[in-house]
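Okay, here's the structure, questions in a sec.
The complex appears here minus one protein chain, its other protein chains still in place.
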Amino acid sequence: MASQAHSHESGEVAATKHDEPLMFGAPQLVAIALIGAAALVGATFISGAVPVVAAVVVAALVPKRQGWNVRAPIAAMAGLLAAFVVRNWPAAAGAAEAVQPAETGHLLSWIIWTPIVGAIGILFLPRQSHGALRGTTLGLMVFTLVLSLPLLRATMGRTFHFNEDVAWLPRFGIHYHVAVDGISLWLVLLTAFVTPLATYASFGPIQKRIKDWCFALLLLEGGMLGTFLALDLFVFYVFWELVLIPMYVIIGVWGGTNRIRSTIKFFLYTMFGSVLMLGAILYLGYTYARASGGAPSFDYFELQRLMIPRSAQLWLWAAFTLAFVIKVPMFPVHTWLPDAHTEAPTAGSVILAAILLKLGTYGYLRYSMGLFPEACTEWGANLAGVAVLGGIIYGALCAWKQEDVKRLIAYSSVAHLGYVMLGLFAVTPAAIEGGVLQMVNHGISTGMLFLLFGVIYDRRHTRHIDEFGGLAKPMPMYATLFVVATVASVGLPTTNGFIGEFMVITGTFASNKLGHFNGVQAAGAAIGVILGAIYMLMVVQKMFFGPVTKKENRRLPDLNPRELVSLAPFAMAIFVIGLFPNVLLSQMHGAVERVVDDFDARIEGNPGPRYYDGPIKLAPRRPEAPELGASRPVVAAGEK
Amino acid sequence: MSAVGTVYFYVCAALALAGALAVVAARNPIRSAMGLLLLILSVAGLFLALHAQFLAAIQLIVYAGAIVVLFLFVIMLLGPSASPPSDRRGVVARTIGGGIFALAGLSAMAAVVRAAAAAHRTMPMPDVDASFGGIDAFGSVLFSDALAPFELSSALLMVAVVGAIAVARGRQGIKALSRSEQEIAHGPPASEPAQEHSGVFRHDIDSASPALPERGQRLGVHEAPHDAPAQGAKESSV
Amino acid sequence: MIPVEHYVTLSSLLFIIGGVGFLVRRNVLVTLMSIEVMLNAVNLALVAFNRARPWHAIGQTYAGGSHTGQVFAFFIIAAEAAEVAVGLAIVLALYRLRRTVRSDEADLLKN
Partner (left out) sequence: MLSLFPPNDYALIAVILGMPLLGAIVNGIWGKRLGNAAVRFMALAAVGVSFAASVVAFVALAAHVRQAEDASMDAHVKLSWTAWEWMHTAGGQGTGTVPIEIKFSIDQLSGVMMLVVTGVGFLIHLYATSYMEKDKGFARFFAYLNLFIFAMLVLILGDNLPLLFVGWEGVGLCSYLLIGFWYENMANAAAGKKAFIANRVGDFGLLCAMFLLVNYTGALDWSGMANGAHNLLHPNMTGPLSRVQLWPLGSGNVYPPGPLHFLNPKTPLTISAATAVSLALLLACTGKSAQIPLYVWLPDAMAGPTPVSALIHAATMVTAGVYLVCRMSFVFVLSPFAMMLVAIVGAATALLAATIAVVQNDIKKVLAYSTVSQLGFMFLGVGVGAFTAGFFHVFTHAFFKACLFLGAGSVIHAMHARVHADDEAQDIRNMGGLRKWLRLTHWTFAAATAAIIGLPLTSGFFSKDEILYRAFVDNPVNPEDGKGFLRKFGTFHIPPVVGPILYGVAVAAAVLTAFYMCRLYFLTFWGEFRGWTVGRPSLLAKQELAGTKHERDHALDAPHDTELEDADETHEHHEEDLSQPGYPPHESPWQMTVPLIVLAAFAVLAGWLNPGFHLPWQAMDHWLHPVFAPVSSAIQVRHANDHEWAERMEWPLALGGIGAFAVGTAVAWWMYIAKRGEPAKAIAQAQPALYQLVLDKWRVDELYDATAIAAVDSLAETSAAFDKSIVDGIIARLTSLVVAASGTILRAFQNGVVHVYAATMVVGLAATGWFFAVPHANATVVDAGNDDYVVTAAPGVGYAYRWDANSDGKPEKADFGADSTLKLHLEPGKSQTVRLEVKNAFGFVGKKSIFVAHPPAQTSSL
């Protein structure tokens, strides 16, 4: 009889007093075996059975004392995820392309404008009726999620789908041109998946100015969706700026103590970058007009045809990349992120970490690499060095020494996004796929971490790490979920973190665009794996293990139903992506292949940058570009 | 004939220049007013030379008669404080401003003159019939081609009169001023030495609205202690 | 006959003297008077050129030569009168407020 056991005996409070141990012997085991066998047989015959079985199993898994209001939504979410995996299982390579389902015309516009119009709509609701406000907001967001599900039906090959091209300001050649491809599909789904959860979790702590809160969140979601789907540089810029305002308000109004200082800092940092980008966009439109003889155009595919000499292209690339690098954030300009996160409310932090940072990485992939491949190859190697040294290693080292947990998680996301950017700079199919997958993973794991910290922040209202100790005793379920999030963030296999990191590292080593430094950078990225373990385990140890030192920590209640329901989907998503990443990768593969082929076509595949140095002229249109809208003049490629 | 005309021109020009210099350089505003009068008269003379009789008359009546008189009236109204002792304040800015203006003006004039000389042919004055510049020619032009400006100038003059009265109104005008301007309006508090207000403003002449009760009450503003009694009783010396 | 150039030279001299006076003098009254001088200079130039070019122009109803210059000078005089009236009213108000007529003491609009 081990003495430790003895010393704990009296310590153990039968927290689950009313759960007297069931009788469990051979008959129960046989019963379980039989149910399992029946489920398996059912699954093989009825294709729809798997999600139902998954839902039943998860419902049974959730401990009984949580009651049905928690078990039902979690079971439903599990069923949804299982259905998602089964329905999108990559068809065997050889299988004939299933007949393309008819792509409804304005699905994307519906997705973008539901939140925005909804945001304006709830302004008319009375300010006091919090219930109605919250209900409509959540309803709109879930409706957006439901709207974005049919996107999965179209098998995303190399081309763009659900293409909408409506003339907006024809005189300036500005078209409301929206389309989705393999890459932006997953970011749209991530947005539609995370925002409702963050909103639902925020209804607990956020009690003042509910109407403005709901308005800001809906506008934010609409802006983000617009940015991911827009393919006209002007429309992209409009949505890019639109996203700033609600985020500024979210941090500024509901933030922590010196929220004003940090929200202004956030705003100015991003604004500085994006204003330069606006200049570059306008110059591009102008050069296109000059090159095509008259009609300017801001369409992504038209501007991709521009052959720009080195002098102009370097400046344009620098303007675009600075805007995206500030947003990512990468090394020198990242100091706004820890301040913004420490002051942001929980839901604000979740959305900022989960989706807003991806605008930068997605922007770089779509616009910097799409429009200026020569400049990307020339500076890619150096920026990859910054991503590895300044991001992965520097971010992790800074994270290790933070007293404030939210600052620590913020620096950890600087490190994670270092991986994403390294993947993008390596420009090999595996690395970019790893980067895009890592964007989604980071959104889920860091989003979950911020939500988790929000739970303890609402109870203790302090972010100082030494205030917590031995939380595993009073809050076992919270501890388990936190360990799951830590495991995902550290990147243990079978969780989503590992897949992204593994593909980025292998892709980086195989890349020839990093100027002989691919080995060093791959090893540097692998070192990030160790540093990640160090600071995350330090957090887990200081918060959860050890004796319960502070008196306040002794009595903390465990997760309430709202928190559990908003955290469970994240935990499940971590393992679903960890075990079945091919569901995401197969849809993404075509689009990434196209990006790499476009890239190589422009620099004829050789590692060194080969610039075009004649007067600016138009190259022929890329094969995968969607066909020209009726309202657009056909400009033949040719000498100008 | 032309000799008399040339002499006449140069005399008038000299007088005009003298008048202008007097306006600018005079220490006492009255002398500058007189200089202005001289300028106006000489210009009227030149108008006559330029066959613009009606204008010369207008010049004399309006300018000499009304404007210069108004100036004199105001100068007398302000009394000695109208001619404050000149001192060195802000002289740098003023010299720079004046100097550069003079320089630019003279160089521009020189450039024009040089260009004209280079073109070495002057524009002879064409001879013109007698009625040119007369009252009937001017009247008919005024009421045919220049009718619109004529009507507008009447509106302009009306607005100017109303504006002038409103600005110069004095007391009632203060009510609309903000509190800080009232302090300024009431002048520095009593501690200010009884500086002589010798000008016409020695006492409150607010005759325009006799029905006005002692000032300050209606405004609910604190009673300005030093105004009423001090000024009324003491016959301030000039 | 005196060529137009002489008149123009005289007018520009007067204009310069008026401008310098306007810029240099601190007394508001003298400033107003300098403005008068400048405007007279302009009138002189206008009348002089009108005299040099008295021919009938297209679109004018009066047949006996164009008096545009003179009419213009006439309206300048009218505007001048209005301007002086308002100017002096302002001077009075300024005096009542600040007991001074020096323009650089009215410097409330500081930084």
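Just so it is clear, A, B and C label the chains in written order, and each chain counts residues from 1 on its own.
Going forward, a residue touches a chain if its C-beta (ideal position, glycine included) is under 8 Å from a C-beta of that chain, and two chains touch if they have at least 3 such contacts.
Here the structure is a predicted model, which means the values were calculated and not measured.
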item	value
Neighbouring displayed chains - absent chain, whole complex	A, B, C
Sole contact to the chain not displayed, among B:I61, B:I100, B:I135 or B:M158	B:I100
Residue in contact with the excluded chain [from A:H130, A:R209 or A:K265]	A:K265
Chain not shown: contacting residue from A:M156, A:I174, A:M307 or A:L365	A:M307
Contact partner of the left-out chain, one of A:G135, A:G256, A:G515 or A:P561	A:G515
For chain A, residues in touch with the removed chain	1-13, 16, 19, 21-26, 28-29, 61, 63-64, 90, 265, 307, 331-336, 394, 397-398, 400-402, 428-430, 434, 470, 472-474, 487, 492-494, 498-499, 502-503, 505-510, 512, 515-517, 519-520, 522-523, 526-527, 529-530, 533-534, 537-538, 541, 544-548, 551, 554-555, 579-582, 585, 612, 614
Footprint left on chain B by the chain that the document does not show	90, 93-94, 96-97, 100-101, 103-104, 108, 111, 114-115, 118
Contacts of chain C with the absent chain, listed as residue ranges	23, 26, 103-104, 106-111
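Criterion: only the chains that are shown with their structure count from here on.
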item	value
Chain centre separation (chain A, chain B; CA means) in Å	74
Where chain B and chain C are represented by their mean Cα positions, the distance between them in whole Å	10
Euclidean distance of C-alpha centroids - chain A vs chain C, Å	72
Interface residues, chain B side, partner chain C - complex	2, 5-6, 9, 13, 16-17, 19-21, 23-24, 26, 29, 32-33, 35-36, 39-40, 43, 46-47, 49-52, 54-55, 58-59, 62-63, 66-67, 70-71, 74-75, 77-78, 81-84, 86, 89-90, 94-95, 97-98, 101-102, 105-106, 108-109, 112-113, 116, 122-126, 128-129, 131-133, 137-138, 140-142, 144-146, 149-150, 153, 156-157, 159-161, 163-168, 170, 173, 181, 184-185, 187, 197, 201
Interface residues, chain C side, partner chain B - complex	1-10, 12-21, 23-27, 29-30, 32-34, 36-37, 40, 43-44, 47-48, 50-52, 54-55, 60-62, 64-68, 70-71, 73-75, 77-86, 88-93, 95-102, 104
